[in-house]
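Working notes, beginning with the structure itself.
Only one protein chain is missing from this complex, and each of the others stays in its spot.
Up next is chain A:
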Amino acid sequence: FTSRVQPVAAARCLSAWAQVEMGPPDAILGITEAYKRDGDARKINLGVGAYRTDEGKPYVLNSVSKAEQSLLQKSLDKEYLPITGHAKFTTAAVELAYGNGAADNASVLGRVAVTQSISGTGALRIGGAFLQRFTAGKAIYVPTPTWGNHGAVFRDCGLKVAGYRYYDPSTNGLNLGGMLEDIRAMPKGSLVLLHACAHNPTGVDPTPEQWAEIQRVVEENEHVAFFDMAYQGFASGNVDRDALALRSFVAGNKAPVLLAQSFAKNMGLYGERVGCFSVVGADAGERDRLLSQVKILVRPMYSNPPVHGARIAGEVLADPGLRQMWLGEVKEMAERIIRMRAALRSKLEDLGSKKSWNHITDQIGMFCYTGLTPQQVDRLAQEFHVYLTRDGRVSIAGITTGNVEYLAESIHKVTKD
């Protein structure tokens, strides 16, 4: 065609985007890039948010691989899923989260409105949009600290985001008193985001007794409990244990419960974006009503969710053999993490460190809040080629039997003064 390059109208002599501000830099990306540029053979990447084997490699679970192979044999089509996703998967996911044992549990399963989501982030987004639309004027409270993306997700939903006390830097443990005080101080009916297990970034989880106290205060103040469960099975190695807090709130039948569920870590399905958002309704009729509104939220976001990862997860959960295999693999991943925690702590103690490192083994899940200062973190990167985020968060998955000794020595060197 004619190559008539014309300037566009006067109103647009400048780029339409000239006034667009630079977005905030990604802290974690910066770490990864610095790590990649580093040529030292001893370098360690402790910023990674994905599981690594003891050889430092990504891990495709055997149960997942088998499920995927079996699906490939079936030569399935790629037709659109319904808005709420792959039913075989969502049904199994709901049972996994809420339990499938007790007789009265059948009543819970029958009143859970569930939709497949774009992993955990997508579930949080649907939940945030749902709460923004149907609970006017409420703020959502997140623990201090919390996963870096929580604030962005909820603010973009139009919710006000505030914090409640959670982590106690002086003990590297839970500030239960502060947490309960803050929950009591919230206006009645506030939205409370709770990490179901393996708190990110601190690894500090309430004990069952502490959860009972938290639940009581949430219920007394008529707050809404929105659980973010990204590590079921990955924390303790047992899927039921990791879901205890969630199930206890549901059994309490007082606080409304919403759940964002991710299979990124516990099934290693990261990039396939496999997750679910669910709300527990009063009965099946309410479930249908809630689901109808969830669909209205999902359709203008992305119409319907990706099929591949959901089929894999559905196979793994529904096939008895694959499910057993999967439970074993999740346990192994959790146990390797626990072993690395123990190894790091004991090596630091062996080196004669004067600091207390109990929190390394007291904390649980993928991450450890070491208590290292930003200056110490910078030294670790610059002098020792060890990379972690400046809040002192270590991804235990980046630790291996091959590097734990060097890591302990490096940490000891920057903390012994």
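By our rule, contacts are C-beta pairs under 8 Å (C-beta built on N, C-alpha and C of every residue); 3 or more make two chains touch, one makes a residue touch a chain; residues count from 1.
FYI, contacts and distances are computed from a predicted model.
> Looking only at the UniProt record of the hidden chain, which name from "aspartate transaminase", "serine C-palmitoyltransferase", "Geranylgeranyl transferase type-2 subunit alpha" or "Autophagy protein 5" is the right one?
Its UniProt record gives the name "aspartate transaminase".
> Using the definition of touch stated at the top, determine which of A:Ala27, A:Ala152, A:Ala284 or A:Ala342 touches the missing chain.
Checking each option in A:Ala27, A:Ala152, A:Ala284 or A:Ala342, the one touching the absent chain turns out to be A:Ala152.
> Give the residue, chosen from A:Ile118, A:Ile214 or A:Ile364, that touches the chain omitted from the document.
Checking the options A:Ile118, A:Ile214 or A:Ile364, the one contacting the hidden chain is A:Ile118.
> If I consider the whole complex, including the chain that's not displayed, which of A:Gly99, A:Pro306 or A:Gly365 touches that chain?
Here the residue in touch with the unshown chain is A:Pro306.
> Of A:Val60, A:Ala185 or A:Ala212, which one is in contact with the hidden chain?
A:Val60
> For chain A, which positions touch the chain that isn't shown here?
Against the missing chain, chain A presents residues 1, 3-12, 14-24, 26, 29, 49-50, 58, 60, 64, 68-69, 72, 75, 77-83, 118-119, 121-122, 125, 134, 149, 152-153, 155-156, 224, 256, 264, 268-273, 279, 281-282, 286, 288-290, 292-293, 295-296, 299-309.
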